[in-house]
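Reviewing the structure listed below.
Every protein chain but one is kept in place in this view of the complex.
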Amino acid sequence: MSASDVVVSAEGLRIWYGTERGPVRAVDGVSFELRAGETLGLVGESGCGKSTLGRGLLDLLPEGSKMDGSLRYQGHDVLAMSTSRRHALRGSDLAMIFQEPLTRLNPLMRIREHFEEALRTHEPGVGKDELRRRSMEVLRRIGIPPTRYESYPHEFSGGMRQRLMIALALALRPAFIVADEPTTALDVLVEAQILEMLHDLRSEIDTALLLITHNLGIVAEACDRVAVMYAGEIVEIGDARDVFRNPRHPYTRELLRSTISLSTTGLHYIPGAPPDLVEPPSGCHFHPRCPDAMTVCTTTAPPVVESAGTLAACWLQSPGAIPAGAEEPLRRREISDADEA
Amino acid sequence: MPTRPETAAPTETLIEVEELEVHFRLQGSSLARLFGRDTGHVRAVDGVSLELHQGEVVGLVGESGSGKTTLGRALLGLEQPTGGRIRYGGKDITRLGERDLRSLRTELQMVFQDPNAALNPAMTIARQVGHPLRIHGLAKGRDDLRAKVSQSLERVGLAPVERFLDKYPSDLSGGQKQRAVIARAIITGPRLLVADEPISMLDMSVRSKILQLMLDLKNDLGLTYVYITHDLASAKFFCDRVAIMYLGRIVEIGRTEEIFRDPKHPYTKALLAAIPDPDPDRALPRDLPRGEIPDAADPPSGCAFHPRCPRAFEACGWEPRDLQTLLDSHWASVSVEDYEREREVVGDLSGLERARGRAVLRPGAGSTAADVRALLDRLRAADPEEPFWRGVESVDVEGGDVIVTFAPAEDPVLRTVSAVRVACHLYEA
Partner (left out) sequence: MASIATTPTGAKPRRRSGLGRRLLSPVTRTTGVARWILVAGLLLTLVFVVAAVFAPWLAPYDFAQKRLADGQAFPKMTAPGGDHLLGTNDQFFDVLSRVVWGSRTAVEVVVLSIAASLVIGVPLGLVSGYLGGWLDRVLLLVMDALFAFPSLLLAIVFAFLLRDVLGGTVLADVLGVGVTSAALSLTVIYIPQYYRVVRNTTVSAREATYVEAARAIGASRWTVMRSYLFPNVVSSVPVIGTLNAADAIGTLAALGFLGLGIQPQEAAEWGYDLNRALDDTSAGIWWTGLFPGLAIVLLVTALTLVGEGLNETVNPTLRRRKLVAVVLPPRDEKVRS
């Protein structure tokens, strides 16, 4: 894959919110690249900054937040762009899929009209018949029977609505889509259908997809690569199969172990709670909960180390760089049950 | 690493549910209500029989609309059954008055899905956790109440208790709130705990902690659990027995190992296959059941799962609206031009939704019955394996219309198949 395939690249991206207690470091120095046709899963516990990052990439941040670092979209520096150019970019080349589709569909517009509207706005000058033909084509591809084209959003089931939302987002063939927990509100079987549909659609159009989820299973099913986020930072990023089979970062490993799956035979959990992002712990943010923590972890942030295509930020990956005497296992007091998220 | 303890063989029966029905009146339009017209019923629970043994964990597993939550609520008398019986300790509790039911509430308790909503935002933790004792007059004075509340909070891991007693729910994290909810549920020393998706709204790293807490409580206090969930993975780990529910009925029930080792009902099989699993060597199947859960106000005839079932056959309850679904999915796969041409041939399809037993297709203007028939034949030839055709007895032309007759429907009943009980026509001798 050549460098020209890179659709989104972020480097040292920071997104902070102001609060009365001080700035919340929701995203604090995140770097990654996303190529055309690739799906990157972004996982982490609630409050780790994954949704903020997703919104930040699409310039959908709420008031009172600030973003800096470098964010390039197809080579153009987004942060240096004027507001109007960013706005134009967001409409046609970037798209977002939300958890609750009904709030994003106009209840007074027929389904067909939604699609015609979207296509018309971004491709003015297309004839009426052509618009109709093309929107029907899109609907047909996602399995909406033509007999339902004239229906209103509320007449569809939750799964159908999410299909419609996805189809609407993909209708303009955007280069980059952020999907924030797109299947969380859906039933197991429908969730599987949607994942299947996302997969099929993506093989047709060369879109880069960032899939934000708390469900590791969905990442394993639907993503090429995975980024694990903890306390505003990406602690590990790499090929999804590889990361799940051989996690480098203790947080990834512990998260996988604590997930209840069909093969679970014993319960395992990470003690403590994710840190307060106003005053994150010193050194490696995970050190207060990490079973492998060493003295060095409390003082110095670990370097990001690559091994076999996977990047991980953990001192265990670069034992040679640890100052002498600082590789002592960390001694600390017991974390009580009640200190949890 | 803590593991699931082996449970002793089932002992005495705690609760016996017989043919329980909970139907809800639909609201309907305001006009219909004004004239007192019957606006239909949602069959949330539609004939469920179940036994709960002392000390076991029974899982009620299903998707939304399966009736699992309504069944759980009915067990506690929070929902008035419209039919059937629930026997607790040999006594029928379905006909009890509000007052008698209230005294039972010390023995039957509930844990809710959303810990953020289950606590009164205007009460301190100490007051809410102790409230059941005050309501039932089980505490002797303030000091006794305080001591019992502290004990219960400590029991669920909210220690040191001084940190939590005077807090309001908004000061606690999700996991801590769920612990407080559990503390409130166990403070009266109940025998049965109905846990309605107790971990589904919690963060991944907290889920196992709460599940572990529930296991510990069960062993220490000799509790019996009804665990309501849509998550098969946690049910597999947590439950002794599992009942798979679909549209208000139990379609399969048996010991957890048996159900997960060899699922019998096609719905159970589909559910199991569709769980996204972090295991990189497992992938989602491509043959997922189509469509979504039908409307419980107007469930499919025969087996409610038949329209989505890959293995359905004659007896499963095929009906005219399945023909509508078939045509819809066919049209979603052809070009716009083909759709428009074929749509004209079959004419008005709006009658299919209501029709029972046989479907009458009146050809559209400019088409004949032979055209309609030819279309149906083409469909059949294109996909002869489609289960729908197994349920079609005959396609006849009568007085210019095409009549599609379906095999008579039969309701599948639970029957023992090897070690489990399953309601599926496939397993009838």
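Note that the chains are named A and B in the order they appear, and that numbering of residues resets to 1 at the start of each chain.
Criterion: a residue touches a chain if its C-beta (ideal position, glycine included) is under 8 Å from a C-beta of that chain, and two chains touch if they have at least 3 such contacts.
Everything numeric here is computed off the predicted structure, so don't read it as measured data.
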Give the residue, chosen from A:E113, A:D276, A:D292 or A:E327, that touches the chain omitted from the document.
A:D276
Identify the residue among B:H23, B:R155 or B:R184 that touches the chain left out of the display.
B:R184
Contact footprint on subunit A, counting only the chain that is left out:
12, 14, 16-21, 23, 28-29, 63-66, 68, 272-276, 281-283, 287-288, 298-301, 330-333, 335, 339
Considering the entire assembly, which residues of subunit B contact the chain that has been omitted?
76, 78, 102-103, 105-106, 109-110, 112-114, 117-124, 131-132, 135-136, 166-168, 170-173, 176, 181, 184-185, 188
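The rule is short, and it goes like this: only the chains that are shown with their structure count from here on.
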Roughly how far is subunit A from subunit B, going centre to centre by Cα mean, in whole Å?
31
What residues on subunit A touch subunit B, complex-wise?
45-46, 133, 136-137, 140, 143-148, 157-160, 187-193, 195-196, 214-222, 240-241, 244-245, 254-256, 258-270, 273, 336-338, 340-341
Subunit B contacts subunit A in the complex at 1-4, 63-64, 157-159, 163-164, 173-176, 179, 202-209, 211-213, 215, 230-234, 236-237, 260, 270-272, 274-280, 282-284, 286, 288-290, 292-293, 327-329, 331-333, 336, 339, 343, 349
